[in-house]
Each structure stands twice: as C-alpha cells, then as structure tokens.
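Every protein chain of the complex appears in place save one, which is left out.
Up next, chain A:
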Amino acid sequence: MTAPDWEALLGRTSFIELDARARAGALLDDGTARELCGPFDHLDSPWLEPQGVVPQSDDGVVVVRGRLDGRPAVAIAIEQAFQGGGIGEVSGVKIASALSLATRDNRDGIPTSAVLLLESGGVRLQEANLGLATVAEVCSAVLELRAHQPVIGVIAGALGCFGGMSIAAGLCTRLIMTAEGRLGLNGPEVIESEAGLAEFDASDRTLIWSIDGGAQRVRTALADALVLDDVGALRSAVIEAVRQGVPGEHRSQRIGELRARVEAVDPAHPPEPSGLAAPAKGAPPEGDG
C-alpha cells in the first residue's frame, strides 16, 4: 500500500474486530451461511477440563457452509480469542473434515471451494500430540481439496498464523493478508525463548512486522494480496482469488522458486528484511478454470 486512502479508511467496517463466527459469515453471500457443528452441538475438547482449562463448545473453530459469489463454498474460521487459536483434537478434525467433505463434494460434481481464516499460534500444547496429528491431517486435506477448487487462506490479524498452521498457509492456493496480519513458522516469543534475545527480540514490534507482517510477505511473494482491514475489501479479494481458479503449479510446488529464495540469502550476512529480494516473477498464479 502507498499513501493511505482516507475515504476508504474512514468508511470501512473492520474485519479484524469481528470474531471467528462473524468473519466466516461476513465473507459468504448474504443469507446463505449455515454453521455446521456449532456451539449447540457441544463438541468440545475432552482434554482441557481435566487440566483445569475451561473448554469452549465449538472448540474455537467455526465451520460455515454457504455460497460465495453464488458458488458453493465452506468458510472455516479459527477463533483467536480461544486458547490462542491453538489447534486441538476437535478443532483440528473440524477443519480437516470440512475440507475433506468439500473434496467429496467436488468428486460428486459440486465445485465447493474453501476459505480458511487462519489466526493460530499452532498446535494447542494442552493437547500436544493429538494437536500435532490433526495439523498433519489438515495439511493433507488442504492438498486434496486444492486439486479440485481453490483453498484461499486469509490472515487478517491480529493474532497471525504461526506454528503448524503456517505450513497449512503455505499450502493454500492463494493467501490474502492485511498489514496487521503476520505469518511465520515460529512466533517471536518462541524464537527468543529457544535462541535468545540476540536472535530475535520479541518485544521489537518493528522487527516482527518487518519479517512476519502482511506487507512484507506480499512484497516477497509468500502471500498474494495485501488488503485493507475492511469487510467489503476482504470479501472482494476472496471472491477474486476463487475466480482465478486452480493454478497449474501451486506455491508449495514451485521448488525452483524456493531454492532461489534460499540461495539469495547468505545466512552469515543476511540483508535487512526491507532489502530482501522478491523472487523473480514467473507466470502469475493464473487459473485455467
């Protein structure tokens, strides 16, 4: 983004301020959203209460089937306010199963696409190994659906997308971020804790956003579109991303591009994040249907 468009800024409806349920509903076409396995189904985590943690009756993931731009879609939103968006057994299986059901739709001739709203710290450590297992299942399910219809990742903020779910983000057909959104494998606090303050100062917000922030990730082509924090703008961006269809080669398949990224940086003398080059533009990820 260059100079701020003040009219757009003042006239917007913030997406970041919405909770997961409202976010999923806001992206789909008016009147089409139907939540599946909602709070009244009481599918909460069996592992939290024995640890003295209050469970939530949707386990922090909202699955909404509906239409997007008139076409069948499922929006899957992680609630950042519950357990830091951590993926546990139930929430992980909700995501993976919803994606698999969309894949089955496609095999049945219903072209269902998916939107993943990724605000997550990664695996929920209170469910450790089962969280890790379900994140692997989510990744697999993204790849299976992605072959049929776009799986669009949205990282709006404020939490950002870290841990295992950042890998899922890297597998999405296209990735949409706001300037407030962040994307990285290891969160700043984790790196500081593992490797020390000199490696990463987790209190340095400028540093964090210069590396993980949406503007940087889009500039270096690790995400595709930088969008203003506005409900209408995000919905339009998601519709546009779905319209572009399934690309011939996805970002996570472009190994040559990844190699170029890695080789461009000398780890002994890394550039400042602002000096990090974007990989040479190949064919843009245009779809063929």
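What we mean here is this: a residue touches a chain if its C-beta (ideal position, glycine included) is under 8 Å from a C-beta of that chain, and two chains touch if they have at least 3 such contacts; residues count from 1.
Assume contacts and distances are computed from a predicted model.
Hidden chain, UniProt protein name from the list "3-oxoacyl-[acyl-carrier-protein] reductase", "Glycine oxidase", "Malonate decarboxylase gamma subunit" or "NADH-quinone oxidoreductase subunit L": "Malonate decarboxylase gamma subunit".
In the complete assembly, the contact with the undisplayed chain comes from A:190, out of A:22, A:190 or A:246. Residues touching the missing chain, restricted to chain A, are 32, 34, 36-37, 41, 43, 45-47, 50-51, 63, 65, 67, 72, 89-90, 93-94, 97-98, 100-101, 105, 108-110, 112, 123, 125-137, 139-140, 143-144, 163-164, 166-171, 183-186, 190-191, 193-195, 199-200, 211-212, 217, 220, 222, 250-253, 255, 258-259, 261-262, 265-268, 270, 273, 276 (touch as defined at the top).
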